[in-house]
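Below is one structure, written out as structure tokens; comments come after it.
Note that one protein chain is taken out, while the other chains of the complex remain in position.
So, chain A:
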């Protein structure tokens, strides 16, 4: 797989052709029987063998051409780039630094004008999908990612059961709002406190565990919460879930219920539409996510935030410096869980319905993936990863044009997980420390300088 130099380009083309043909033969051997031969049932219930040689030819063709291009164009280009980049690997590039400086404010401005932009582009009903499916959905995961980032990214405690706190928040709001009619604004902090409490309850038994063992116990914790939600029917209504959860009100002044006398749209003489509520929810989750980011940024500069990061680096050294690791871990679990709880109660209010279905392990895995892909500890990275993962998988629903290529019974939705996995593997190959691997130091003597992740061994911290 070495990069061919230019002097031997001629013989390399020959070698590449040979290599490509060989790959073609292997592909033929593999796909010939797998794809080319298919058994079908005919009208008389007999098994008949159908031959699909055209499909096989197309696949083999793609393999041959692809392999040839890989050998002649892609690998040499990659090798060249590696050679060119090597001297500059030490410091993050000037371009990247500029991007790093302007991305957060620019992104914030974009997020604030986003609903207005969508309204003007797609109209009142057309913008619903963009604000709800993309805007709110992504922001929920940004918030969850930032919340989990406190536990995994800063304190270095791998928590695979984060969705449990999301569930606690969601059920806290769902139950208290439906049974006692309490308002969202009262229940939001309450859900956060309840989730934090569960964070501490989880924290105690796992204090002595690290790494893989911690991951297993947190995974089990997530499952326990889900199973309790399914089986504690008297309280949670089991897998049927809780429905008709009240909507959020505009601080009790205006309601978004269609029948309510103080309906928002009626009061302001606006056309009736669900979009108003969605836009309101969008700003609500944006505010919640920004709160999470703000708290994280502030905490990193406080002793407790530094203690988290030190804990991630070396627990024994922490203790020998007089840091109470028990309290440090529990606060990380509690504060991370609290933001999960906030996001959960928002989720319940937005959906109007919660069931244990929404809190499966897959959700925890996605949130952990967002944090890891984004680069542990980096707020911007986590946000970018959430946009890529959630926005990306929403986008895959839209890929109807693929039906034109693969025929009408092709459903791109079924391939979401496959593409998702492929994307994750490739990102981990090209950027093993996540999108944003540089860590911003919290103290400086002179100027702010990000430190490139490539200076430190992988897997440390």
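Assume a contact is a pair of C-beta atoms (placed from the backbone, for glycine too) under 8 Å apart; a residue touches a chain by one contact, two chains touch by 3 or more; residues count from 1.
Assume contacts and distances are computed from a predicted model.
Asker: If you had to name the missing chain as UniProt does, which of "TldD/PmbA family protein", "Branched-chain amino acid transport system ATP-binding protein", "Fe-S cluster assembly protein SufD" or "Serine/threonine-protein kinase RsbT" would it be?
Answerer: Listed in its UniProt record, the absent chain's protein name reads "Branched-chain amino acid transport system ATP-binding protein".
Asker: Among the options A:263, A:325, A:351 or A:393, which residue touches the chain absent from this view?
Answerer: Counting the whole complex, the residue in contact with the absent chain is A:325.
Asker: Return the single residue from A:317, A:362 or A:417 that touches the missing chain.
Answerer: Here the residue in touch with the unshown chain is A:317.
Asker: Provide the residue numbers of chain A that touch the chain removed from this figure.
Answerer: 303, 306-307, 309-310, 312-314, 316-325, 439, 441-445, 449, 451, 455-457, 460-461
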